[in-house]
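Heads up, this is only part of the complex; the chains shown haven't been moved.
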Amino acid sequence: MALVTDDIPLVDQHCHGVLTKALGAAELSSYLTEAPEVPHHRDPFNSLLGLGVRRWCAPILDLPSLAGRDVYLRRRVELGWREVTERLLRAANVTEWLVDTGFTPPQPLTGPEVFSDGAGHEVVRIEHVAETLAAQGKFSLNGFRATLHERAANAVGLKTIVGYRSGLAVPSLPPTSTAARVAAERWLRRGGRVEEPDLLSWLVHEGARVAAELSLPLQVHAGFGDPDLRLRDVDPALLHDFVEAYPNVMIVLLHCWPYHRNAAYLAHVFPNVVVDVGLMVPFVGARAGDVLGEVLELAPFDAVVWSSDGRQLPETHYLAAALWRHHFGRLLDTWINEDVLTVADAERLAFAVGSGNAGRIYRLGGGRDE
Amino acid sequence: MALVTDDIPLVDQHCHGVLTKALGAAELSSYLTEAPEVPHHRDPFNSLLGLGVRRWCAPILDLPSLAGRDVYLRRRVELGWREVTERLLRAANVTEWLVDTGFTPPQPLTGPEVFSDGAGHEVVRIEHVAETLAAQGKFSLNGFRATLHERAANAVGLKTIVGYRSGLAVPSLPPTSTAARVAAERWLRRGGRVEEPDLLSWLVHEGARVAAELSLPLQVHAGFGDPDLRLRDVDPALLHDFVEAYPNVMIVLLHCWPYHRNAAYLAHVFPNVVVDVGLMVPFVGARAGDVLGEVLELAPFDAVVWSSDGRQLPETHYLAAALWRHHFGRLLDTWINEDVLTVADAERLAFAVGSGNAGRIYRLGGGRDE
């Protein structure tokens, strides 16, 4: 069955690099979950995400759909990680990859340059800039904005993970300079990652100012992720006052599940809010149609963007694309059959979510909205 | 396909008046969203609500289903707003309209009298009574209840929008008279709308007492609306203690999305709570079947009522009726085919939600439950 999403080249508006090494079964499995550890009684392949890999990625490696886990892992070794990576990234049919370069797990990942079939672009993570400066002994409140400007000069967007650290209830005004200074001093004495709420808030506000000055969107992690966050603190509804304070900055709410309806609400009422359906798509797998439907209940069609949040495994990049094409395509197909919209409407909507909205928001050449 | 909902005359248990003037494209579009402003990169027709208008309202104006936006807007001008209004309101097949007369946007709306095909009834908004009194220099804590009594004498219900102002965590007891007086004095000095939490709480408690004395239901705005509210503060679950404190007052939770399951829970455990499926139905459009299903998971069938929350555009009144008939009818049809219920059960349930429950709760002559 041909779907209107089949041939749409995608803009992956939020992803990370991949690992450049061969992977054993245990290590590969460990990247198929947000759990920090995988004990023997848990097999990450026993999940909708795992089924998705077996169904969608196996054929790209010349295996039958739904090949068993062990068969899949053996074939992956046989082909070698380079070939596997190349095949999966190519199959995703992505023309532009927007790479958050501030995600730096112990095993190094490639940067935007890996995405040879498409153009790689950088998204700069605000907290990572601050932490890198501090590690070099160069962080200062006064100097931060200039450095962020510099780092963002060739980027297509900024990103904050404040939700992970102190939650999304960022006040509409930055802390006083005294409060920011006290927090910064405490942090610099302590070292490590920024965890002081006042300093995090100050960084996000500085980021929003830089985003406004450079006309860059600001991506905000919202919704689920690893257990470093508290789920209730990453409800995007908490960001209400902050997004209202920056009407000139496009705020892109990433991931959002299980609060994706709340994110859709913010996108509905604020012209500067966009809701991303990334990350959750590979995870929820066969349930993607329902979840995407929930997002569209209130989200304006002009304010929804796709991404993969792919990282470490190129499977995650491809799976997000394949699942979105299949499930969003089927949702639109059902709606066409039920006279909810016309074929032309469906094509426009598929293009907008898959590519057009992101092209316009990030002002990408290739994906520019017509 | 005939559905059990097709011919049920509806009781619209919560709506507003319509505009009595011709509308240009921009102005009409601006009423298809809860966003206070619509910038050029947002077209409210690009939404499930917009698709709903094109699909369901276009044929009422003699256009093909899913006619384009511009065609629709031209035809609307051609027919004139009087004809459009008359056709759409008639097509809704509503026998009783319960009109919240306290919604008074800059562009004046008609009152209950507009609904010539059905009986218009008034729902009195508590905060609006207080603000009108204050504007006339006549507000006093001691005199408020008498005025509310008077205003409600010919009404079928009361309504509060406390959720918009200070959230739904209204304590089970009113504030002390000192706290209420201090809040009232502050408000009267300041002028404008009531925003003092203690005064709002006091008003709602006074409203509940009047509702008890006159045996009137009390409607409570819950769930989404314009960005004047904070989404997390309008979770109907916050109203637990308040509804428990007034077992003799029927509390009707309006709208509720995305917290409609929480509202259904309150309706399940409290015999004096009723959950409304209005507002969200036109907005969520093609997703209405799923959302209504979520409400029914826990809501007693005796405790669900339909409304349009229609306002400004008669499209919104009609669309809510058409979408409810179509999607609730299809849900029931599916359930009949899957042996979840009998045809007679489905007919009873459709009548209860569309008309019977509201008729009983508001003691309406025409819609009285048998």
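Some observations on this one:
Order of writing sets the labels: A and B. Residues in every chain begin at 1.
Definition applied: a residue touches a chain if its C-beta (ideal position, glycine included) is under 8 Å from a C-beta of that chain, and two chains touch if they have at least 3 such contacts.
On a predicted model such as this, the values are computed, not experimentally measured, just so you know.
Whole-complex copy count, one sequence throughout, 2 copies displayed: 3.
The working rule: only the chains that are shown with their structure count from here on.
Per-chain Cα centroids separate chain A from chain B by 37 Å. In the complex of the two chains, the chain A residues touching chain B come out as 235, 237-238, 240, 244, 261-262, 265-266, 268-271, 290, 293-294, 296-303, 335, 338-342, 345, 349, 352, 360. Residues 33-39, 41-44, 46-48, 51, 55, 65-66, 224, 226-227, 230-232, 257-258, 280, 283-287, 290-291 of chain B touch chain A in their complex.
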